[in-house]
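Every protein chain except one is present and positioned as in the full complex.
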């Protein structure tokens, strides 16, 4: 080469490839593809990505970040949101203890990210046992470890009807919790939906606490002025005084507003008799686009709605959060009896289904399902935080 | 490919290879091999492994984890143990400050792992100097840094009689301790033994404290109900009240017991006149399998026996731990005059030999060597922790 010239060395889209499948064959009369590669450069250096496209839904799964789903797209509509953190961050660069236990926020930009496994929720002191069985107080960090642990045993399966991606993530230590998450993401060809089946196993001999929250996050275009959250509920209450300010509009969204401080609402949802299957729907203003969560209250009895309609550059985003408890400190949740315990060797399997709806008919149909469930109880909206849900002392 | 199919993407045995030697030639009339590769996926992503097989002994050395030895096998018998941490963990995922200074335990699963170089032992506050020479109190973390520092200058040598692997590990900082470990692992062809020769050098101009403990850990099958520890000693004392409960059986092992809380015993061993060479032997119940440590009390005056006969899934394991001091906090050990100081540029070379015995004859022979050394003093067993050894205040 003779000057002048330019050579890109490390770019945000720099990758080292290790798999590319892209097929259209007789058995699947439409395009689908799976790509897997490793990102290079910046804080994303070394992050493995598996991109799945089923013919309609695209998912960029991050084995390196606990099998979270970074970006998704249904048809031409992006799901997910724009975080100030632009690229997926390799866990080696995250120190969860930073900034008073908020280091997790340096890697937070996924559409679908798990919080857990041994703890989740607000940072705060809690008592654990050391190697001699002595109780010691240690600071738990925001939302636990699982989003920052890479998966091993990642496997792709393609059947005649669906694409499945599996992975295992170990949150283990000697003399401490030893929990393993096995996850399966399944999406049928040409579908806008996916089902995540998670099994958490206590690998140890002794009982261990377990918490899990699915932080499923939406920005524009689904989130917009006039967008709404619909879910069948018995009770909803603001998390804190700041959230109480917005309780009159807890299920409506405003436009991006610079300086907006987050609000959170704790729900007691209603489910079907027996299965306790429930729903939570985020729809746009026109009611022709929506994302619908389906899960069982047996699996996830606590639902949190997170509203952060801040300026676009600061993260205009709302989170729909099915969970085993509310995202308060683990100590508080334990006092309220909401922290699960898995016995030695015990497993727990749960399922969450996300359906991305793109017609008025589909949205209306989901809304009427929700209305039907709502008939089981009169919805109560508490103007103030409730002592049963929040630490209001 | 036409569906259905399955493709493993990242598996626990995923590797990127960079060396494979496997020979049987005229000079070495038996198989031996050396393999070197980098693990991929999960918390092991990026861990370099060097697997050595001398015809009898197999060693999986981890340059990335301070040249620790993850797994070993003598003939068909595995050495090492089963930790709740299943794979070797890349140091980038370890935060030693986690969980009150116990983050080291998130990577603890090796057969042979060093603790040190500037500190080791229990976590606790200690006073260090900052860049202006001011004394500041900082929390030291469990067992120091050396197990979580990758080696550079790794070199393999094969001679007519032996396989040697060398590496250097730098535990250095500006305005703080600058210590370098040079290690050599040597194993003769067809032998069940290995010798580890370590040289620690103070790279700086000023005196610096130095601690080292070899945490050599055994689980089943060598560890079993009826297994025993034999060593020539003048004095042994339990570390704490919990260990005092088991002092009557300090040298015998029970079966795995769910909920067992660890016990530790501090030994003052007896060595040969002059060389102060000593021994510690872990043998199975039948007395036909054993692992024998040989070292000099000049190098390692303090010996700790760690008994953690917990449930199999929690880590059924015992540790034989030759060291420069006992694994209390560094502050306590300093008060007792047991923390070494290396002058500017000073080096210290030590040796540990491990012989894996697999016949009754060999085990009996080692036992009679130990009995002979024991004749030099009457063994005293203290029922309670001793103020000279433990912080019993």
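Assorted remarks:
Per-chain residue numbering starts at 1, and chain names A and B are given in the order in which the chains are listed.
Following the convention adopted for this analysis, a residue touches a chain if its C-beta (ideal position, glycine included) is under 8 Å from a C-beta of that chain, and two chains touch if they have at least 3 such contacts.
Just so it is clear, the model here is predicted, and its values are computed rather than measured.
In the complete complex, the residue from A:310, A:340 or A:392 that touches the missing chain is A:310.
Shown as candidates are A:95, A:132 or A:272; the residue that touches the absent chain is A:95.
Touching the omitted chain from subunit B are residues 18-19, 21, 23, 25, 27-28, 36, 46, 48, 50, 63-64, 91-92, 95-97, 128, 130-133, 136-138, 149-160, 167-170, 172-176, 178, 203-206, 344-345. On the side of subunit A, touch with the chain left out of the figure occurs at residues 1-12, 14, 41-46, 83-87, 90, 92-93, 95, 97-100, 102, 105-106, 108-109, 240, 242, 258-259, 261-262, 310-315.
Following the convention adopted for this analysis, only the chains that are shown with their structure count from here on.
We define each chain's centre as the mean of its Cα atoms; on that basis subunit A and subunit B are separated by 40 Å.
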